[in-house]
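First comes the structure, then the notes that go with it.
Heads up, one of the protein chains got dropped from this complex, but the rest are sitting where they should.
Showing subunit A:
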Amino acid sequence: MSYYFAIIGTQDNPLFEYEFGTSKQGGDGIARFPEQARHMNQFIVHSSLDIVEEVQWGGGQMYLKCIDRFYNNYVSCFITGGNVKFFLLHAPSQPAVANTTRASTSIAANPTSPQTEEAIKQFFAEVYENWVKTIMNPFYQVNMEVKSPVFRGRVAAAGKKYL
């Protein structure tokens, strides 16, 4: 239900971070990470950097699907032509009512289903388009932090639309 999105540059430095929650099926778009575990998101994403570097030379596609799993957190990755990596950490929340037996098929609850992968792929494609626009800025040097509020708004809109 909660997503943590990060863009990591070529020197393993974070360029952009954003937390949000699902807006589908009545979600309100606000991330609900448990307070004591919020800082762990960065560590989990950082540890999946090694896996990305291993996988990226195996195939040429830009969208690597779910590459890592840490307890309940799933990490998907998209790597751009310039070796900048987009990470999406997906933490499905615990079901609120324990006695329901009907499994949820929503995107938020099933991180590895094909619909989820498709939705995440579309999300990454939209962020990639905005990312290419960001780097085309002549004043943007490689590995610079992205501070533009317009970019942040665009990522938020993409998250609301697809996830």
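For this structure, a couple of remarks:
Just so it is clear, a residue touches a chain if its C-beta (ideal position, glycine included) is under 8 Å from a C-beta of that chain, and two chains touch if they have at least 3 such contacts; residues count from 1.
Just so it is clear, contacts and distances are computed from a predicted model.
Going by its UniProt record, the hidden chain of the complex is named "Trafficking protein particle complex subunit" among "LSM complex subunit LSm2", "Delta(3)-Delta(2)-enoyl-CoA isomerase", "Ribosomal protein L20" or "Trafficking protein particle complex subunit". Touching the omitted chain from subunit A are residues 14-19, 30-33, 35, 38, 56-57, 59-62, 79-83, 128-137, 141-142, 145, 147-154.
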